[in-house]
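Note that this complex is displayed minus one protein chain, with the remaining chains in position.
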Amino acid sequence: MVSMNAVLLISFLLWSVGVAGVLIRRNALVILMCVELMLNAANLNFIAFARMSGTVHGQAFALLVMGFAAAEVAVGLALVVALYRKKGNIQVDEINLLKG
Amino acid sequence: MQKIAWLIPILPLIGSAFNGLIGKKAGKKAVSIVGVGTVVASFLTALWVFFAMKDAPGHRLDLIYGTWMATGSLTVPFGLTIDPLSGTMMLVVTGISALIHLYSVGYMAEEEGYARYFCYLNLFVFFMLTLVLGNSLPLLFVGWEGVGLCSYLLIGYAFETETAPAAGLKAFLFNRTGDMGMAIGMMALFALFGTLTIGDILNQAGHMQAEVGFGVLTFATLMLFVGATGKSAQIPLYLWLPDAMAGPTPVSALIHAATMVTSGIYMICRLAPVFSLTPITMTTIAWVGGLTALLAATIGLVQRDIKKVLAYSTVSQLGYMFLGLGSAGFAAGFFHVFTHAWFKALLFLGAGSVIHAMHHEQDLFRMGGLKEKLPITFWTMLIATLCIMGIPGFSGFFSKDEILYLAFLKSPALWAIGLVAACCTAFYMARLMALAFLGEPRDSHAYEHAHEAPMTMTLPLVVLAVGAVVAGFWGIPKVLGGTFAVEHWLEPALTYGHAEAEAGSVHEGPAMMLMGISVAAAAGFGLFGWSLYKNGTEKSERLAAKFPGAHTILLNKYFLDELVEGYLLRPTRWFGNVLWKLFDVIIIDGIGVNLPGALTRVAGDFTALLQTGRVRNYVLSMGLGVLVLLYIFLK
Amino acid sequence: MFLLFALITIIGALAMSQQKNVIVAGLCMVLTFLGVAGLFLMLSNPVAAALQVIVYSGAIMVLVLFTIMLLNSHEEEPAIQSRPIQRWVGALLIAVFGAFAFRIVMGSKALVDINTLADANTAVRPMEAMNLAKVGEEIFRHYLLGFEIVGLLLLAAMVGAVALTKKEL
Partner (left out) sequence: MLAPSFATGLWENLSHDIHYIWPQILLMVSGLLMLWPLDSWLLPWTKAEKHKWAIPTMAILLLSLAISVYTPNGLGFSAMYKVDGLTKGFQVLCILASIFAVMLSQKVLGALFEHTAEYYALILFATSGMLFMCGAVDLVTIYFSIELMALCIYILVAYLRNQERGIEAGMKYFLLGAFSSGILLYGISLLFAATGGITTNLTELNQKLAVVSQDKSLLVYSGALMVLVGLCFKVAAVPFHMWSPDVYDGAPTPITAWLATAPKAASLAVFLRIFGTGFHSISYEWEAPLMLIAGATMILGNVAAIKQQSMKRLLAYSSIAHVGYMLLGVLSKDAQAGAQAIWLYMLLYLFMNTGAFAVVIYLQGKNEGERIEDFSGMGKRHPVLAFSMLVFLLSLAGIPPFIGFFGKFYLFLLAVEQGYTTLVVIALLTSAVSAFYYLEVVKQMYFKEPAEGEVAPMDSYSKFLISTTCAVVIIGTAFGPQLLKWTDDIRWFEKETPAAVMEFPNK
């Protein structure tokens, strides 16, 4: 027995944890992972509500999101590597050349 | 055939394009010919169109050249309107421009950026004519902002000097502030009437009842008035005008005395049927105008720079015009625009001639005795001075007196303010003339080299002087047996075909008495100023030693001077100085210019502080943004 | 079972976001992904569950962990945050979001139990387990354009990643 309210609650909590992680973490990689959490939370919603309505729409969307997540991680990691080569670390607080 | 009216604004534009693009290569001669020629041609065309308009039914030509903007609910035609109001203004603008262009040929002869100067000046004429002739508010607005832009460019023309660029920027920003009001007013009118064509708005306004209390219409007209205060240098936006004197003198004469600064008055006259629906706005206009007239006149008493005196005098005269408008005397206000254009342009050009002769010396206290050296300048300026003093027979008298009379009908307090301002005007003008032309030369070196200006400069002076005398006879008040013809002439434009009670033209009761008082006061103060400054103090002392018999009289006179100096002039001067300090230095430079600057700078610093460059702070700001939006949703 | 997976997911996520050691955080992340896959299963969607395991836990996390190793940047973050305000405001934000989530869930009474009945607006269809064929068909029929765009997106990401990381152009 799965209550939609419960699913919604879990997905929202997952999303909030992702947001919080982006807010408080300083390692670019961890921030990237937290963003993945946010995407996962959305996926949970898609799957659950597709299930509820009995259609496949949401599922297909969720699968495409997975594909997109992979692409995003690839770009993110490439940027992290480039940054690391240039600066020697990946702490986001040290990205501060540009301001004002 | 009247359709060729489009040539009137386009000709100066062609001149401007020529001077701007190939002027430098073409040489000064070609620039002069094109620059002056196009404006003269424009004047001749204007003259022709003017007479065509006079013959047209209803004294009105509506020339539509096509649709300018058309979309959805908004249709703005592209066209010109020539009626008595815009026709007269058009003649004034092209006529005086032509003279001043001619004058500039002599005045600017040795300047480096000759072609650039004429390019800007021609461009200004184009925009001014767009403003005057445009048949829709957007077209008027294009001209409105365009003249501001040209004014900015021309003030900053001499960018080698320290003050000119700053003055240009100040003028532009003050103008922009006003223009914003203008834009808001325009939008409000659009919301109200659903059209931006001036004719349609006035037609609709003719069927409306006067607005009681503070409604949308009052808001709209007040906003338009804010625009007018910016362009026409009224409280609180007047301060750019004295600074604008950093520009070349012909520019001051054309833009900052005769034409651009009167566009605020012109705009209000153009929309007279709308403005007369809103009593609150009208009262505001009258008081702002009256107070500006007084304030500027008192400040004018203590200025030493010849152009600054004239600048404050312009502000003060503009105040008069608004006083007239606010007292429901649209015709009177516009009449003053008309006469003022002549004599103030003349004064400025005269001053320019003096400055030219004195090698760019502008301090009155270092002039003196120039009467012999510059006879033409002296006599023509004297005429203008008599005009602005309001001496009967000269043009200023007719228009000023009509305004004062209407102000009296509106409120005796306004009349009193106007009268005091008139006295101050008479005094400082007499002082200016006496200091510059009479007495001993105070700077003998410059005096030696002073000489009358070339023909291209004196000819405009003479023409303007004739105009200044004649202009007044167009509106001889009824009380003197005239018909105040100007009102009748402008009526189709001002009431827009809707019969209206003639508020200000019925002269009864105190009219004659008021006129007597104001003439006597003006003449008295004029003579007083004249006698006070005619000889300077050294001369009076020497005389006293030579003729002991006359000593008592002179002493008495001196005593009188002292008395007046101590009890009348000094407080007034002090007051003027205080006002000048208060408004110019503290309020405007301090609060008006620097405070917004400082505020925005602080705000800018604050935003820069927020822009830390740290990703997490940015995320936080996004989160907080979401929070605020959530709060709005859920409250 | 549902509760169990839910707990795994949330605890994994929390642990990940608090863990100082990056590698451990990555492993917690895998745990979370597995929990989500379990939730998918509970929603009778084995396809999504399988893909979740393959793509996320399998591909993405391995990639991330590789990068961590490669950069050798698994050192712990300093315990003391340079900007405590950030943390406090962040905490406040999370609290507010949490309250909001609670409100959503409590306010949405109409979201009925999935196994009893679908929403009244929706067509009532038999609740069968989703299968790969159906999803595939859906993707190539209804989601054709989306699929194409995602394909292009992967290509662009690949090109970009290569362009960014190769030493010499």
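The letters A, B and C name the chains in turn, as written, and every chain counts its residues from 1.
The rule is simple: a residue touches a chain if its C-beta (ideal position, glycine included) is under 8 Å from a C-beta of that chain, and two chains touch if they have at least 3 such contacts.
Since the structure is predicted, the reported quantities are computational estimates derived from the model, not experimental observations.
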Visible chains that the absent chain touches, using the contact criterion stated earlier: A, B, C
Option from B:Thr177, B:Thr197, B:Thr314 or B:Thr458 whose C-beta touches the chain left out: B:Thr177
Missing-partner contacts on chain C, residue numbers: 100, 103-104, 107-111, 118-119, 121-122, 133, 137, 140-146, 149-150, 152-153, 155-157, 159-164, 169
Residues belonging to chain B that touch the chain removed from view: 67-74, 76, 78, 127, 138, 141-142, 144-146, 149, 156, 159, 164-165, 169, 172-173, 176-177, 179-180, 183-184, 187-188, 190-191, 597, 600-601, 603-605, 607-608, 610-611, 613, 615, 617-619, 621-622, 624-626, 628-630, 632-634
Interface with the undisplayed chain - residues on chain A: 8, 11, 15, 18-19, 22, 28, 31-32, 35, 38-39, 41-43, 45-46, 48-53, 55, 57-58, 61, 64-65, 68, 71-72, 75-76, 78-80, 82-83, 86-87, 92, 95-100
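Everything below uses one rule, namely that only the chains that are shown with their structure count from here on.
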Taking each chain's C-alpha mean as its centre, the one farthest from chain A: B
Distance from chain C to chain A - Cα centre to Cα centre, in angstrom: 6
Interface hub residues of chain A, defined as touching at least two other chains: 19, 23-24, 26, 93
Chain B residues counted as touching two or more neighbouring chains: 616, 620, 623
In the complex, chain A residues that touch chain C: 1-10, 12-14, 16-21, 23-27, 29-30, 32-34, 36-37, 40, 43-44, 47-48, 50-57, 59-64, 66-75, 77-82, 84, 89-91, 93
Residue ranges of chain B in contact with chain C within the complex: 616-617, 620, 623-624, 627, 630
Chain A partner contacts - residues on chain B that touch it in the complex: 608, 611-616, 619-620, 623
